[in-house]
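Not every chain of the complex is shown here; the ones you see sit where they belong.
Read from first to last, the chains carry the letters A, B, C and D; within each, the first residue is number 1.
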Amino acid sequence: MSHPSEPALLSVHGLGFSRNDETIFSSLHFTVARGEALLVQGGNGVGKTTLLRVLAGLLPADSGELRMDGGDLDHARRAAAFAYLGHLPGHKGDLTASENLEVSCGLLGRRPDRRIEAALDRVGLSGYDDQLARHLSAGQKKRLSLARLWLSPAPLWLLDEPYANLDLDGIELVNQLIRAHLDDGGTALVTTHGAYAAPPVRTRQLLMARAP
Amino acid sequence: MNYQGYVIAAYAIFMLAILWDWLAPKLQIARARREAKLRARRDATRKGEVHS
Amino acid sequence: MHPLVRWFHQLGSPPYFDRFAARWAPWCHGIGAVAMAIALWLALFRVPADYQQGDAFRILYVHVPMAWMSMAVYLGMAIYAAIALVWRIKLAEILAMACAPIGALYTAVTLATGSIWGKPMWGTWWDWDPRLTTELLLLFLYLGVIGLYAAIEDRRQAARAAGFLAVVGVVLLPIIKFSVTWWNSLHQGSTISLTGPSHMDASMQLPLWLMVIGIHAWFVGALLARARADNLRREIGKAWIAETA
Amino acid sequence: MGAAIRAMLLRDLRLIWRKRGDALQPVLFALLVVVLFALGIDTHSGAMAQAAPAVIWLAALLSGLLALDALFRGDAEDGSLEQWLLSPQPLAMLVAVRVFTHWMTTALPIIVVSPLLGELLHLPHAQLPMLIGSLLLGTPLLSLIGAVVAALTVGIRRAGALLALIALPLYVPILVFGAGSVVAAAQGLDASGALLILAAMLAMSLVVAPVVAAIALRIGWR
C-alpha cells in the first residue's frame, strides 16, 4: 500500500493473531489517514471481527505493532482515540434511549458540540427518547448504537458490520454519518461482506482471505 | 496394637496415586497422537473433494 | 545471544519441547522409581516399629513427603503462572497448568494417608484442625484452577485465567492458614497435636530423605509428561506431529 | 472521572429501581436456607441456637454466591462490558461502583432482616449486635473478593458451580472471622480482635480488590 504524505492516523505493521494455535491472520500491514475510510472485506469467518477486536484491544495481538499519528499506542491513547461498534449493542434494555446515551457519554466522553437529543434526532430516533431500549426493534437498537458513536469524541471509528439489521434508509444513514465523520478529520474502519453499498468517501480496501 | 491394615491401606493409596501419575499422561499422549492421526486422515479426505 | 537464553527460546518451540520431554521424562521417572523403591523397602521392613505408635508410624514415610510436595507443587505452579502472565511465555503456561493435576493428586493422597493415620492415632478420620483444614482448602484451590482451565475454550486465555487464579491463591494461602489457626485457638486447646518424631534416629531418617528425593524426581518426570501431553493437544493438526508420529 | 462515577451510579440505581422485584431474591433465598435448616434439625435440643451464627453466615454467603454470577454477566452479555473496557476511565473504578451497588442490593437486605433470621433460629439476643457487626464488615468483603472470581469467569457461559468452587476457599477467612467472632462473643471471649482483622481485610480489599478484579476482567473477557 502506498503511504500518504501526511502521517497516517493509524498504521499497523505485522499484526498477527491466533486462537488455539490456529492462525486467524498474520503479518497484516496497513495504514489509514485522516479523512479516509478503510473497508475490511472478506467472506464468513475470515477474521474481520477478530481484526477489529484486536485493534480495539479487546483481544491480545500475538505480534505486530500499532502506531497512531506516528507515536506508540498505549492503553490510554487507544481508549481516547477508538470508538467501537460491535455485534453487541451495549445498551441496558431497562434504560431508556436517552438514559443509555447519558451513561455512554459519562463513560466514553462527549464531543462538546454535540447533544444527546440532537444525536437521537440525527439517527432518526427523535420521539423515542423515553422508550426503553428493550422495546426498540433491532434496527432501532442499531441506530441507538450509532448515536453513541456520533456523540463520542474518538477520531477513529471501528464499525463491525454497521449495515446489518438496517433497512435501506438505515444504510444511507450510516453512510452519511461516516462521511460527516471523515469530513471532520476522523477515520473509520468498516467491515462488510461486500453486499452493501460502500460509503461515498475516499476509501482503501483490505481484502482478507482464509490462510490455506 | 495391630495397625497393619492402616499401613497397608496408606501405602496402597500412595502406590496407586504414583502409578496413576505415571499412567495418566501416557494415556493423554497416546490419545493426542491418535487424534492427530485421525485429523490428518480427515483433512486428507476433505482436501480430496471439491470444497465450497 | 547467551547460550542459556537461546536454549530457553528453543525449548519454547513445541516440537523441540516434545523431543526434550520425551527424552528426559523417563530418566526422571527412573531415578524417582529407584529411590522410592529403596525408601519403601527400608521403611516397611528395615525401620523398627515406633515404641509409641507401633507400625502406624510407618505411614509417615508416604504422608510427610506427599504433604510437603502438595505445597511445593502449588508454589511451583504459581511461579510458572506468574512468569506466564508477565512475559506471556507459552511454555510457562503449559508447565503451570501441568502442575495443577499433579498437585491435586498429591494433596488428595496427603488427605487420605493423613486420615488413615488419624483413625488409629486420634480415633477419628477427620477433625477441624487448622493444618487439616488448610490442606483441604488447598485441594479446593487446585480443583478451582483445574476447573477454570477446563472451562474456557481458548487454551491460552484459559491458561492465563487459571494462572491468575493460582497467583491470587498463593497470596491467600497464608491468610487462610493464619485465619484457620487463629480461629481454632479461640476454642479449647485442640486435643490433637501433630507430634512429629522430633528426635528421629538416623536410620529412621534415611528412608524419609530418600523418599523426598525420589518423589521430587518423579514429580519432574510427571510434570514433563503432562506438559508434553498438553503441548501435543494444543498442536493437533500441525505438520510436525504427523512427522514424529 | 467524577462524571463517570456519577453516570455509573445513576445507571445502576435506575436499573435496580426498574427491576426492584429482583432485589428481593437474595434475601428470600437466605430466609429459605434458614427455614430449611430449622425444619431439618431438632429445634428443642439447643443445637439450633448454637448453630445459628454459622447458619446465618452460611445463608448470607450462599445467597451472595448465587447473586455473584449476575455481577458482570448482564453487562457482558449486552456489550456494556466491552464499552467499559474501551472507556478511557479506569476500569477498577467502574468495577468498584458496580460492586458497591451489587452489595447494596444483595447483602444489605440480608443484614436488615438478620434480626428476623436470628429470631427464627433462637439466636440469643445478646449475640445479635455482634452478628450484625460482623455481617456489616464481612459481606462487603465477600462482594469484593467475589468480584475477582466473577470477573475471571465472565467469559464462561454457565459458570454457576465453578464460580462457587473457586470463590468458597477464598471466602474461608471471612467466614472464620465473621462467624467465629459471634461464637467467641457467645463464649464470653473477646471478639474485637476478629472484628478488627475483618476491618483491616476490608480496608485492604477496598483498595486492592477492584484493581485485581479489573485485571481479571481483561483476562476473563475474550
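Annotations for the structure displayed:
Methods note: contacts are C-beta pairs under 8 Å (C-beta built on N, C-alpha and C of every residue); 3 or more make two chains touch, one makes a residue touch a chain.
Everything quoted here is computed from the prediction, not taken from an experiment.
This complex, considered in full, has protein chain stoichiometry A x2, B x1, C x1, D x2.
One rule holds in what follows: only the chains that are shown with their structure count from here on.
Mean C-alpha positions place subunit A and subunit B at a centre distance of 47 Å.
Distance between subunit B and subunit D, defined via averaged C-alpha coordinates, is recorded as 41 Å. Residue positions of subunit B touching 2 or more other chains: there are none. For subunit A, residues touching at least two other chains: there are none. Listed in rising order, the residues of subunit B touching subunit C in the complex are 1-4, 6-7, 9-11, 13-14, 17-18, 20-22, 24-26, 28-29, 32-33, 35-37, 39-40, 43.
For subunit A in complex with subunit C, the touching residues are 19-22. Every residue of subunit A that touches subunit D in the complex is listed here, in rising order: 56-59, 76, 79-80, 82-84, 86-95, 99, 102-109.
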